[in-house]
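Below is one structure, written out as structure tokens; comments come after it.
The complex is shown incomplete by one protein chain, all other protein chains being positioned as in the whole.
In this document, chain identifiers A, B and C correspond to the written order of the chains, with residue numbering beginning at 1 in each.
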Amino acid sequence: MATLEPPKTIMNDDGQPNGEVPDLSQDALLDMYEAMVTTRLLNERGMKLQRQGRIHFYVGSMGQEASHVGFGAALKETDWYFPHYRDTGVAVLRGASIEEMVHQCYGTAEDHIQGRQMPNHYSFKDINFYSISSPLSTQIPHAVGAAYAAQIKDDDVVTGVAFGDGSTSEGDFHVAMNFAGVWNTPTVFLCQNNQWAISVPTEKQTASESFAIKAKAYGFDGVRVDGNDVLALYQASREAVEKARNGGGPTLIEAVTYRMGPHSSSDDPDRYVPQEDLEAWSNRDPIDLFQAFLHEQNHLTESEDEALRERIKDEIQAGVESAENAEGPTIDSLVEDVYAQVPWHLREQADDLKRFYGERPDMDGGH
Amino acid sequence: MATLEPPKTIMNDDGQPNGEVPDLSQDALLDMYEAMVTTRLLNERGMKLQRQGRIHFYVGSMGQEASHVGFGAALKETDWYFPHYRDTGVAVLRGASIEEMVHQCYGTAEDHIQGRQMPNHYSFKDINFYSISSPLSTQIPHAVGAAYAAQIKDDDVVTGVAFGDGSTSEGDFHVAMNFAGVWNTPTVFLCQNNQWAISVPTEKQTASESFAIKAKAYGFDGVRVDGNDVLALYQASREAVEKARNGGGPTLIEAVTYRMGPHSSSDDPDRYVPQEDLEAWSNRDPIDLFQAFLHEQNHLTESEDEALRERIKDEIQAGVESAENAEGPTIDSLVEDVYAQVPWHLREQADDLKRFYGERPDMDGGH
Amino acid sequence: MTLVEAVNDGLNTAMHEDDRVVVLGEDVGVNGGVFRATDGLYDAYGEERVIDTPLAEAGIIGTAMGMALYGLRPVPEIQFLDFIYPGFDQIVNEVAKIRYRSGGQYTAPMVIRTPYGGGIRGGHYHSQSSEAYFAHTPGLKIVIPSTPTDTKGLLLASIQDEDPVMFLEPKRVYRAVKEDVEEGYYETEIGEARIAREGDDVTVIAYGAMLHVALQAAQTAEEEGVSVEVIDMRTLVPFDKDTLEASVKKTGRAVLVQEAPRTGGFMGEISAFLHERLILNLEAPIQRVTGLDTPFPYTLEEEYLPTPTRVLDAVDEVLSY
Partner (left out) sequence: MTLVEAVNDGLNTAMHEDDRVVVLGEDVGVNGGVFRATDGLYDAYGEERVIDTPLAEAGIIGTAMGMALYGLRPVPEIQFLDFIYPGFDQIVNEVAKIRYRSGGQYTAPMVIRTPYGGGIRGGHYHSQSSEAYFAHTPGLKIVIPSTPTDTKGLLLASIQDEDPVMFLEPKRVYRAVKEDVEEGYYETEIGEARIAREGDDVTVIAYGAMLHVALQAAQTAEEEGVSVEVIDMRTLVPFDKDTLEASVKKTGRAVLVQEAPRTGGFMGEISAFLHERLILNLEAPIQRVTGLDTPFPYTLEEEYLPTPTRVLDAVDEVLSY
């Protein structure tokens, strides 16, 4: 992909504008920043909790905070967001509480999903943040179907859907893009090209010139944007979202970024990620960049920044304490939500299990 | 797709060259013609046998004889062909006998595949003509995997794989194209764009400008060719095959053609195919075109043509008689070829069945 | 009205009553479906609600799920059950699990309609009977009608059900069974079996096209003085344990008929279930009459499929045990 034009940017490496800055209020800018910082801090704490054996897994998004937050910020609250598993920042931006997220990572009874999924697999319907799945790319057709439904109901709703570079290789990416093209749905696709699918680099993923160009196969446009530049991401997403909202159909956005951490807490990237790459990309850390921009534009002082980070850390700490003192889910919760009503065979199975475990087993794990 | 450049042609509507004619011997040209005519005549007879209830199904390729024969002719005998179900002509070109094909359509004991598949689902390993499957697009990754295998074994083998326009919407098309791009396999893809997938027209199939352009998403070239012009198809295929053979990697060829009959014997196209389209396309019937070319170039006289058709018809008639007098497959054949050896449970099941049916039931059906 | 006409009538009734209902799939629109199950719907409800999709089962199921999440009631058609597998991941990992994994926040009520089973000379790609895959997938309900009346009532109930339903239509009897079918809206309850024929000596349990094979066997048995009770399961998950238990308690003997390959078929589950609960009531081992553990053949399909004769043979066997 070496001969391609560089992706669109708005901030230079010092966080200074080198393009037209989108028209965003100070509040809006600070919300985006807070979402990015929260994501980073949750990531740090989550990885630590995992190493301490207090939670069992964590999948972070170090380096990719701008990629999803810039995109998420371009959507309205009423728009539906279909997340990639790294998109904690969008949940924060839309109003998910840190406490809820920590309970999810611990899988407690207070977790909205009753400890049924691995950490970071959030689901927040009240803020139109769709349930995260582990199987890759499966959410992409859902976003297209929901957009179709919104369209025929005449609702003013756009769907945004995010996924990784590796995820474009799955059949579900292809079928979803193709249906979106034919139906001209109000859907914006975000490919977060972080250069890796676990250990597989993009050149083993596809021979295509770029990910953006894949949109051509479906009859709509693709754009390549600097994924570490939250303003550039916002701007490109905004245009795509407006186009979709006005009946102009789908767009594919490729956010060119880099995964600055392990794939997940189970991964050891030293086996395959070149140290030079990490060093090179760390000069364009999305949070540093945006921080410099906000300082320079007088939106945020250093001490305000400090205070913000302290507040977030405290919230995380409070969440951890709350989760560590919470009870685990009940045996009955094991058989609920399989169907709208618990059918006879599941009732029998739960009752049988209660002979062994009572109503509510102790939370296990290392905490 | 209206604004696209017209697809490449070599013959005008009267079968006269309007481009450079590929360097093919008279024998080669006549073989191609014979394969096309055989396909057409088998089609006619097959549909009739189906209407008479003597066979139970037929899937023809009226109008598409050039699309697959031009492509097949560009491959060497040692190259592997992964057919679409309409590609009878390639089987003929490679040497499949009419008799074998008719036995397959009747599902007799002399059918190489023991009456295990619907009519037209041929399989001729000795001529590298791969087994036809009903599920669409599944053969596309097989062609890529086989090409990969040939490549690492250093065999001088290209794989050619054909499918319809509708088949490009399946995930298997996408994954196969993507793997071929990354692995740079010697594979040539033929999309026979006959404008329909049963009743669904191309504009409901994809919003892409063309099918050829889809290759861009995988980092290789696509070309659009007049699918009714067997010489143009041959020429484009030849170039792609040579490129593949020389390490240049895959190519996607889009053959722009029209389905001049029903989807299959189960279909009634009057419900959805516009009569005007059929009329317009019948002026570029691929066999008429090629026939005119051959006459004009003095490769074939009218009486030779007549004789050829009579001979083919006689062969078909002989095949029909042979098949109608053949026995059906045995009960044991029901449980063979599931595994290399018949395991105990299948042995038991076959033995149990023989209590009811003996060794070999009567052939059923209308004949 | 034939069974396939009952499908059509059910869809038409549902779309008329409830504008959340949309139909999508290959050839379901202008063409009215390759079996004519959606005939006339395109003209009646327009292309927004009767959607000819691109050719991709994963896309059909996946976008239908998106519609369901958003509040529509999609009824995707898969042209043949044999072609459902490109959409299998969407069904088993997404449609079936979304309610559970989201703690009930998101649900995907939808009815995946598809013709299934042998007997139409379709070879191994137009004849499969793979209900067992779906029955082993928690989160799905599995409904298989065998008569026109049940087809319409169960289809309407499935569309109103809050859970995703696999609705498998026995295409072999699409046109073979006719009945007067009630006009207008009615539901037949999911989860209830039907005693298709009462009898005392042995219980034959079946569903789909095999129900008719069982009934034919029962008819012949009666002529031979044997009284066969025939149960039409209608719902495989959750199945009607009470009706099954009561009948087998009464007769003490059971023959289970499925056209799917024997090993791992759903009747293995029913056999295990009955045996676990009723061993003391059983006068003879439960017998299964099934398809073979092979891909579905073309020429020999009559021999592959269970027949009344083979069912009778099993009936004789349990009676003479």
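The definition used in the following text is that contacts are C-beta pairs under 8 Å (C-beta built on N, C-alpha and C of every residue); 3 or more make two chains touch, one makes a residue touch a chain.
Values in this document were obtained by computation on a predicted structure and should not be read as measured data.
The chain not shown here makes contact, within the complete complex, with A, B, C.
In the complete assembly, the contact with the undisplayed chain comes from A:338, out of A:59, A:225 or A:338. For the options B:138, B:169, B:194 or B:330, the residue in contact with the chain missing from this view is B:138.
Screening A:170, A:254, A:285 or A:315 for touch with the missing chain picks out A:170.
Residues of chain A in contact with the chain left out of this view: 56-57, 107-108, 114-118, 121, 133-136, 166-167, 169-172, 197-200, 204-206, 266-267, 271-272, 328-329, 331, 333-335, 338, 345-346, 349-350, 353, 355-357, 361, 363-365. One chain of the complex is left out; on chain B, the residues touching it are 80, 111-114, 116-117, 121, 123-125, 130-131, 133, 135, 138, 140-150, 152-153, 159, 171-172, 174-176, 178-179, 182, 336-340, 343-345.
Chain C residues in contact with the hidden partner, per the touch definition given at the top, are 58, 82, 85-86, 88-89, 92-93, 96-97, 100-101, 124-125, 130, 132-133, 135-136, 138-139, 237, 260-261, 263-269, 271-273, 275-277, 279, 282, 284-288, 292-295.
Here is the rule we use: only the chains that are shown with their structure count from here on.
Chain centres computed from CA atoms place A at the largest separation from chain B. Once the centre of each chain is set as its mean CA position, chain A and chain B turn out to be 45 Å apart. Note on chain placement: the centre of chain B and the centre of chain C lie 35 Å apart, centres being C-alpha means.
Each chain gets one centre point, the mean of its Cα atoms, and the points for chain A and chain C are 40 Å apart. For chain A, residues touching at least two other chains, in rising order: 171-172, 174-175, 178, 182. Counting partner chains per residue, chain C has residues 53-54, 56, 58-59, 86 touching two or more of them.
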